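A quick write-up on the structure given underneath.
Complex shown without one protein chain; remaining protein chains in place.
Moving on to chain A:
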Amino acid sequence: MTYAYLFKYIIIGDTGVGKSCLLLQFTDKRFQPVHDLTIGVEFGARMVNIDGKQIKLQIWDTAGQESFRSITRSYYRGAAGALLVYDITRRETFNHLTSWLEDARQHSSSNMVIMLIGNKSDLESRRDVKREEGEAFAREHGLIFMETSAKTACNVEEAFINTAKEIYRKIQQGLFDVHNEANGIKIGPQQSIATSAGPGACPRNSRDTGSDSGCC
């Protein structure tokens, strides 16, 4: 399947906050209550549509344990987006956000879009971190924020897509060098160079490719 852009994401955050479940819910639309501990890094992918453009998301799900931190650090540089996840029922996962964010900022390109995610919103009765606290943290550090549930799928789709929208917006503002793959962005194989030349050329072009793929 052809695509206009390819974005690379990483998912980070303490172990047990639901990173792997979020990825599985997004790629396979299912929830696995008993889940293997992620060892190192796992890969998943899905196509999404933004403004009528097909965008391929390639997602690397990392292990949260301290012992894998140095491995995780190798993934920041080449990622265009990061989902930073905490668990709303465990305050310590929220408290560790600062350290995760420091790591991310230090090793990533400055344009990397970071989405803060408070996961397990289905467990309202066990909530330990207020929504407002998440919002405040995001505001303070310039992140996008959402609460999700990998279990009920609530906001999962939106979290991945809104991150993509933000990256797409930055591309159109010219903040990303789309020709440097080290930024975690790639132009699709069948996109002409004109597509990336300017925002003005985009809509018409995308509609063309859209109808092309519709026929096949």
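Going forward, contacts are C-beta pairs under 8 Å (C-beta built on N, C-alpha and C of every residue); 3 or more make two chains touch, one makes a residue touch a chain; residues count from 1.
Going forward, contacts and distances are computed from a predicted model.
When the listed names "Trm112p-domain-containing protein", "2-methoxy-6-polyprenyl-1,4-benzoquinol methylase, mitochondrial", "General vesicular transport factor p115" or "S-adenosyl-L-methionine-dependent methyltransferase" are checked against UniProt, the chain not shown comes out as "General vesicular transport factor p115".
The chain not shown here is touched by just one of A:Arg73, A:Arg90 or A:Lys170, and that residue is A:Arg73. Interface note: of A:Gly44, A:Gly81, A:Gly118 or A:Gly134, the residue touching the hidden chain in the full complex is A:Gly44.
If you put the missing chain back, the residues of chain A touching it would be 1, 8, 40-45, 56, 58, 60, 70-71, 73-75, 77-78, 107, 125, 181, 189.
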